[in-house]
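Before I ask anything, here is the structure I am working with.
For this view, one protein chain was removed and the others were kept in their places.
The block that comes next holds chain A.
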Amino acid sequence: MFSNEQSCWFVRKVVCWRAVASIAWAVLLLLPITALFVILSRFSLLHPIQTISECLSFATCASAIFSLILMCGVIIMVGFLNLEYYTVIPTIACSRIALLGQLLHPRQLVHSLAHCIMGTIVAWCCAVTIGGRYESIGGPCIQNDDTDRLPQMCLNEYHLILLLAGAFVGFSHSLLGVIYNMNYVSFHTVQQYKYLRFKGSLLLVVRCSSTQALYCVRNYIVMYFFLGYIPKAWICKTLNLHLNSSVHPLDSIPGLLDPSLLYHQWISASFLLFTWHITLLLFRIFVTEVYSFPVQSSFTEDAHQCLPKVLTDKQPMILKFLALQDFALLSQHSPSRRCEVFSLSQPGGHPHNWNAITKECLSLLADLTQRLVAYHDTVATNGRSKSLSSGSERKTSSESSVTSGPEDLMSPRPAMLLRTPASVFARSIGGFPQSPLTAPFTPDLDSPFSSPALRRLTAPMDQCSPWFGTVQSPHIMRRAPKLWSTSTDSQVNGSPPASPASVPSPKQEPSKPSRLAQFLQNRKEQLPEASSQALFADSQAHIWALEGLSYLVQASFSEDQFGVVQTTLPSILGSMLVLQEAVDRHFKLPHASSKPVRSAGSLGESTHKTLRFALRATLKTSIYRITTTFGNHLNAVKMSAEHRKRLQLFLEYKE
């Protein structure tokens, strides 16, 4: 197909080259990073000169060069996986079950496995680099209890522990990538040159990789303490090595708490994560760079590369997003390109460019409006039971959920009195230590069990956490609550499914099956906030469409010579006002206006969590931009009475 072909054109000619450039830079940066790692890992405070000479002698030996080549291979692989797995629309799991499904998805399993293997390889390189007792997996040793005292090949557990640490860090990096949406590429509102952007986020990457390495190592040593004997025995068996009984086994407390071992584990993990994060960062920076599409081309064979055509493409999403970004920027900054948009076609005199662009933008807006209205309708039809139960949650809590706990208590409904203390209690016990809502600046890395499956077991009440956001598609959501409300009788006896704080209280123990259903239901439950996050998951496109349209309309006041904008002004205003109404209604829903917690110091993108606020702000600003430009001239625009009333509010600055 034609469109297929041209999408191939874009991916082949632009995205791939950008990815290649980012990988090349990552590989180039690997050299200084490795040098730094060598110095840091071999550094001894008492013999600084000896350290330097050791480092220099190591740099010239063959194993160093071999490990560097290996690490280059790993970086290339990581870059390739970034390219393969990136997305511009975040996929958010709606519930625990959905998240588990995401984690167990074959594609994700491949990703995790690849990272596991690459982690092991990097850890091997680290072991070679650090040298000393970490150098090789086996070594001659003399067993004490042996009668013959013959030298044997023994397992070097220091080497093994480092390799396994690499595998563990790689695996947890992959898992955390799913939870934090690491593969989501967000576009920045502030345009900066690539070098400056890189420089600006370098410090964040250093901080974030070292803290993440710290938590990973902590989790790893706990795991190694309990389960370390399994890989040890397995390796011994397969490689036919012996365990050295003369040295302490490492899966003991004194063995694991060796400061030098901990330091080396931490610095290897930091090195590993840092190189990978740098690769990811470079990829994001390169891929989101502005691409300037021509508005119109004199050659027909290039017509498919022009902005009006490219905007209408559905696939790939990156093409559509970059086109919309370019559209928003041109409407804002570039008078000459705006002029091309407003121009008429030479034979015929039709404003083809403008028509194609507005049509696409308006259809985007209409699509979002429809989605919002449909969502609102399902909530409204389903909300009868919900409104009773989660009435306290309905208060738009722009404060943290901690304050909504006491609100629960104070709510005057007697029917809830049985439930609420339990829920507050449960939340404060189960949810408190891990809940990111309560501790805004400690991301989930803090929790002792960073694997989500484990965390699920330890903190079953912690459902409000916005990390476990959302929803596969609005269709499923729309259907799902209805199914539950009919399948369970739980609403009748006043234990609501919709409230995130609802726990099976002890009073309801007699109804066993319903408890199981409730448990599953609580797992399957999508959070209202998460579902509204999912509704606005691709809203960056809508934001650009709104900005682009409003800037163009503003510019048309003085620049549009042929009046092409005037013909579409009513429909632009109409669709903006309809969307404004839908968004307003949506924000009246419970949880829609509650702010997610900002995750400071994490590389995971959290932009998608606030996209709905950005959309709301942009929408208002866009309408104001048009009304302030045209002022009372807008009274001459044909529109329905309802829209005119709404527009009057904007004209009087009362929105």
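A few comments on the model shown:
As a working rule, a contact is a pair of C-beta atoms (placed from the backbone, for glycine too) under 8 Å apart; a residue touches a chain by one contact, two chains touch by 3 or more; residues count from 1.
As a working rule, contacts and distances are computed from a predicted model.
For the omitted chain of this complex, the UniProt record lists the protein as "Achalasia, adrenocortical insufficiency, alacrimia", which is one of "Mitochondrial ribonuclease P catalytic subunit", "adenine phosphoribosyltransferase", "MMS19 nucleotide excision repair protein" or "Achalasia, adrenocortical insufficiency, alacrimia". One of A:Ile179, A:Leu324, A:Leu611 or A:Met639 touches the chain omitted from the figure, and that residue is A:Leu611. Residue A:Gln332 is the one among A:Gln332, A:Asn355, A:Gln370 or A:Ser571 that touches the chain missing from this view.
Contact with the chain that does not appear here is found for just one residue of A:Gln50, A:Ser63 or A:Thr189, A:Thr189. Those residues of chain A that touch the chain absent from the view are 188-193, 196, 200, 332-333, 398-399, 547, 595, 598, 607, 610-611, 613-614, 616-618, 620-621, 624-625, 628, 653-655.
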